[in-house]
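The complex is shown incomplete by one protein chain, all other protein chains being positioned as in the whole.
After this line comes chain A, so read on.
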C-alpha cells in the first residue's frame, strides 16, 4: 500500500476506536467519563425529523430538536442520570450500541469530520422485544491533550467537538430519551 493510503486507514482506525470506546462508556453507563471526552465548545444536536416530499431539501428541522446541547447541559444530563432518583434509568435500561460504516469526510490540522451509522438496541425489565433506534451521526472529532488515544498511536487523543444525530424515526420508538446517542 502507498504511504498515503496507510495513513488514511490508520486515521480511520483511530476514529473507529474513539467511537467504539465512547460507545462502550455509554453502554456501561460511565457517563461522566463519556462527558470528559467532549470539548468545552461541543455542539450536540438531534434535530426532529418529519416525513416530507422527496423534492424537499431535507426532512430535518432547523429549529426543533430532541436534544440541542452544549457542554453545560450535557453535564446536567450526565449528573442527573447518575442520581439515585433518576427513575427513568433506575433500574437502568440496557443498551447495546453498534457503530458501523465509518466514513471520513474531511480532515484538517486538528479536526476530522466523519459520518457513521449507529443502531442502539435497548431493553428494559423482562421485555423480549427491544426498542431499536437507528441513525446516522455526523461527527467532528478534535485533537486534544486529554482526549482518547488508542495505545498504539503516538498522536494526541481525540474528543468529540460536534455531533448531529440524524434519526431514521419521525416518532421516537422508545419511552424516553434518557440515554445519549
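As a convention for this text, contacts are C-beta pairs under 8 Å (C-beta built on N, C-alpha and C of every residue); 3 or more make two chains touch, one makes a residue touch a chain; residues count from 1.
Here, contacts and distances are computed from a predicted model.
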item: Protein name as given in UniProt for the chain not displayed, "Sugar-specific transcriptional regulator TrmB", "NADH oxidase", "Cysteine desulfurase family protein" or "Aromatic ring-hydroxylating dioxygenase subunit alpha"; value: "Aromatic ring-hydroxylating dioxygenase subunit alpha"
item: Among A:12, A:80 or A:138, residue touching the chain not depicted; value: A:80
item: Residues in chain A touching the chain absent from view; value: 46, 48, 50-53, 56, 61-70, 72-73, 75-77, 79-81, 83-90, 124-125, 170-178
